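Have a look at the structure that comes next, please.
The complex appears here minus one protein chain, its other protein chains still in place.
Presenting chain A:
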Amino acid sequence: MKKLKKLFIFLLIVFVGIQFIPTKRNQSTEVLETDFSKTFAVPTNIQNMFEKSCYDCHSNNTNYPWYNKIQPISWLLENHIKEGKKEFNFSEFGAYSKRKQKNKLKSLASQIRDNEMPMQSYTLIHRDAKLSDNDKEQIIVWINKLRDSL
């Protein structure tokens, strides 16, 4: 029993300790000139879907949930966002080469079609980020048209 108490105190100290570790917040009020919405003429409803379902991890501006302030959740989110932006960043899309833009658009459509994005672990919490079949269809049709025009 005594051991259990010690363990609990130990874990508590670690938990409190890690709260002091700073995290880099992915937030910016500025919409860059290279943002997807400024690079192409994106219909409002499509842009809204992107912002709701993708921008948290794939842009320079994350709309953080309240629990983000708690470690180790902050770490987890920070990593997701880092990975996400490396793969595809809506805020910098205009700076990509044409070659890269075309390939990224292709991947975007196929990831959405195959239900790989947005990630299940994300939509589980962000219910409104889930794309309906109709949403998916709209995005894919529009993306394919855009790809052909590039």
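Some observations on this one:
Methods note: a residue touches a chain if its C-beta (ideal position, glycine included) is under 8 Å from a C-beta of that chain, and two chains touch if they have at least 3 such contacts; residues count from 1.
Just so it is clear, contacts and distances are computed from a predicted model.
The complex appears with one chain absent; UniProt names that chain "Heavy metal transporter" among the candidates "Cell shape-determining protein MreC", "Acetolactate synthase small subunit", "FAD-dependent oxidoreductase" or "Heavy metal transporter".
Note on the undisplayed chain: of the listed residues A:27, A:45, A:103 or A:120, the one touching it is A:103. Although one chain is not displayed, its contacts with chain A can still be listed: residues 6, 10, 13-14, 17-18, 21-22, 24, 34, 82, 86, 92, 95-100, 103, 106-107, 110, 150.
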